[in-house]
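One structure is given here, and the rest of the page talks about it.
Note that this complex is displayed minus one protein chain, with the remaining chains in position.
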Amino acid sequence: MTTTLDAPPLDPLLDDIVRTHRPQRESGTVPTHIPSLAAVPFNRFGIAVATVSGEVFTSGDAYVPFSIQSISKVFTLAMALQREGPVSVWSRVLREPSGTAFNSLVQLEVEHGIPRNPFINAGALVVTDHLMKETQDAASALLRFLTEEAGGPGPFIDEAAALTELSNSSRNLALAHFLKDFGNLRQSAESVVENYVRQCSIMMTCEEVAKAALFLARGGIGASGTVLSRSEAKRIGSIMLTCGMYDAAGEFAYRVGLPGKSGVGGGIVVIVPGHCAICVWSPRLDAKGNSLAGSAALADLSDRTGWSVF
Amino acid sequence: MTTTLDAPPLDPLLDDIVRTHRPQRESGTVPTHIPSLAAVPFNRFGIAVATVSGEVFTSGDAYVPFSIQSISKVFTLAMALQREGPVSVWSRVLREPSGTAFNSLVQLEVEHGIPRNPFINAGALVVTDHLMKETQDAASALLRFLTEEAGGPGPFIDEAAALTELSNSSRNLALAHFLKDFGNLRQSAESVVENYVRQCSIMMTCEEVAKAALFLARGGIGASGTVLSRSEAKRIGSIMLTCGMYDAAGEFAYRVGLPGKSGVGGGIVVIVPGHCAICVWSPRLDAKGNSLAGSAALADLSDRTGWSVF
Amino acid sequence: MTTTLDAPPLDPLLDDIVRTHRPQRESGTVPTHIPSLAAVPFNRFGIAVATVSGEVFTSGDAYVPFSIQSISKVFTLAMALQREGPVSVWSRVLREPSGTAFNSLVQLEVEHGIPRNPFINAGALVVTDHLMKETQDAASALLRFLTEEAGGPGPFIDEAAALTELSNSSRNLALAHFLKDFGNLRQSAESVVENYVRQCSIMMTCEEVAKAALFLARGGIGASGTVLSRSEAKRIGSIMLTCGMYDAAGEFAYRVGLPGKSGVGGGIVVIVPGHCAICVWSPRLDAKGNSLAGSAALADLSDRTGWSVF
Partner (left out) sequence: MTTTLDAPPLDPLLDDIVRTHRPQRESGTVPTHIPSLAAVPFNRFGIAVATVSGEVFTSGDAYVPFSIQSISKVFTLAMALQREGPVSVWSRVLREPSGTAFNSLVQLEVEHGIPRNPFINAGALVVTDHLMKETQDAASALLRFLTEEAGGPGPFIDEAAALTELSNSSRNLALAHFLKDFGNLRQSAESVVENYVRQCSIMMTCEEVAKAALFLARGGIGASGTVLSRSEAKRIGSIMLTCGMYDAAGEFAYRVGLPGKSGVGGGIVVIVPGHCAICVWSPRLDAKGNSLAGSAALADLSDRTGWSVF
């Protein structure tokens, strides 16, 4: 369907969003297992909107690089679908909300090694395993993809942070070995976790993330051509909406009404189908692991613009 | 946002959908605990589309009454929100996908009596308990609501079927007593289950269901005035999309991309926000309890019209 | 094997146990769902030992009636085995420790309606259902059995307490309806729960319980003849040891080393095979629902007498 936006002008709106939602005092949590994330000042807040017509609107700390963490899962999924095709990808991971924590092993045991969706850690490890079929250095392949879509050399892997995170990866190693035990991992558990952690340690700005995600708002058309078919692009949106916010996907769909994917680095990427991609970032997290200020800002933005898909 | 539909003409399209998807031979299952459902001929297939502009398009068995079963949960939720308000309703039931079967007691135990969402049985029992605050005969109140929205005296409660189903309601009684044990039921377990079963036993045609659900496509505006605020109507859509198809919500979002709610009577109601409400019906079910032919028809319809919200 | 006891003289030993373990100040909990239990003074403490040679040793409040609660499960199991035979009984309930709380519905769902053992509530409901095959008033049948074995008219059903407990039986009703749903209950859920609650509300003294349980220490020989075969009696002992103390069976086996069964009334019955039956009672409970002072006293008694079976 064709869409005409009746939204208010974006520049003053984003500025107002920043004014309203930038944290005034320390609240929320930071992930204890990733020291580099704890060091980010609590009052960082940035937002960027990249539209399908090529404009980019930003406000706040939209040009400060942050750790994309699980936002990477959207892009690795797109890459795996592009390279291996949906049949192969969906034979090893489901597309259902999990109803449990993102790093739970329980569901994996009950469902015999088939992760519920590609956005919980177990599913993302399977996706990374797919990418490693082509290259052992899947993290660098992701970096190249992001750099191309973001349209500049900004994104980089914070290798020091990756190393530290790798030394705290017992839970992900447990998941990977468990997948291996069920025969759902081709590469070694250690190498998959290493690539996974390096993918999560990619640093990008709100502006870069919004531009990199634009192909999902544009029916699969990326910076220099088709990334995915229109239908696959839409379907990634559906998975973001049902599974993208850890165990708060329903709440986010209720309050924001848009496909989104969060990371424990405090970033959230959101797609307004046919119109724009949004990235908001603020480091402090709520109890479900999603950016506290970022979620509130997106709910506010959705209310003011009427961008909910519902 | 304003929406212009580029869809093909609906009349021939619906006829073609019926031709393509009406079951040719017996496959799928019927619920064993509700004898009246097993008696429906396997090759029944109907579809109706009610648009926000007031038109209704139908094809196949669109005027044959069927048992709405869990489709009723969308309407009781709307009624509870209308009468008790969101604060009261959402204090007793969550809005998250469950990741488990619709009648599971496990989640309820783990989350101490708060159902994951209003579309699993436990959540629907809590919603019915809300409605009973006003009247002990909540099922008749629902019938009046549906009759008014559907615009005619068609809908009726199949009391004989309800009685039979009630005598096979051990699982729902277990859920209700369990809710009671957690202090999340005000009325007696027995009376809540009785109302719940009678609500599920309401008979309607595809045409009536589509018209009755139209207020959700029309920002909350019903047949004779406001049922819900625009924002509450959108939010019911978000819950349908994330939780409406039992444990296949993700799959349905992926294939159809629209908010939907199914019932074991073989009906599915779907909302195209701002445009129309659809009801499709065919009695045989897939392994997750959703209409086999109905799901396929909706995926096909979504592909051909581009109505996906993503 | 023949057993010779090298234990110290029992009379002074029991007096010392009472002196040491009678609670000096209020600690531990009482079950909130059974008001009559909360009214018992915290410092009640009684102990009785009935030997296979016919002697009975007592100390403390050994002649004060208390609510036997789940201790009744040992006796109803014995009655069901006596009347229906092991094949019938064990076709509907397993003999494995549960690893979950005594009133959990989770295990029942995972194992499709077959309770893990006869001492969790679900299993005891199935056992009561067995007894009701012969008489609808299974609780009175149990009372007759206990009166005969205890050798006097002491035991009685506290009908007022039973009525109150029945009005707080939502969890047990949930379990019973759930069993019914799985086809593992012949009588109505309501009537089984009523009998179950009345069985639990039987009042007995330590002296009476010890005498009533003596047939288990005596290879199945009761007050006036064979209750069970030697092998069935031993096997009830094995189930007590592996499953008799809710989710603390392993801990009790470790500390006491004897087959035991506790009740939330604060009583614990213990069997020293070939030698004696013991009942200890003190109303305040630990976190697992077992008598705080009673457990400690039995560990002490086992250490001092060497009565552990290991």
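Order of writing sets the labels: A, B and C. Residues in every chain begin at 1.
As a convention for this text, a residue touches a chain if its C-beta (ideal position, glycine included) is under 8 Å from a C-beta of that chain, and two chains touch if they have at least 3 such contacts.
No experiment lies behind these values; they were computed from the predicted model shown.
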Displayed partners of the chain not shown (whole complex): A, C
Chain not shown: contacting residue from A:36, A:51, A:72 or A:104: A:104
Which of C:46, C:60, C:237 or C:260 contacts the chain that the document leaves out: C:237
Sole residue of A:133, A:171, A:230 or A:288 that reaches the chain not shown, by the stated touch rule: A:171
Residue, one of C:97, C:222 or C:294, that touches the chain absent here: C:97
Listed residues A:180, A:198, A:261 or A:284, member touching the removed chain: A:180
Where the missing chain touches subunit A, by residue: 104-106, 108-110, 170-171, 173-178, 180-181, 189
Residue ranges of subunit C at the interface with the undisplayed chain: 1-7, 94-100, 107, 116-117, 231, 233-235, 237-239, 241-243, 247-251, 253-254, 257, 259, 271, 273, 275, 303, 306-310
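In this section, only the chains that are shown with their structure count from here on.
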Most remote chain, CA-based centroid, reference being subunit C: A
Centre-of-Cα separation between subunit C and subunit A, whole angstrom: 55
Approximate Å spacing (C-alpha centroids) for the pair subunit A, subunit B: 32
Rounded Å distance between subunit B and subunit C, as computed from the means of their C-alpha atoms: 48
Junction residues of subunit B, two or more chains touched: none
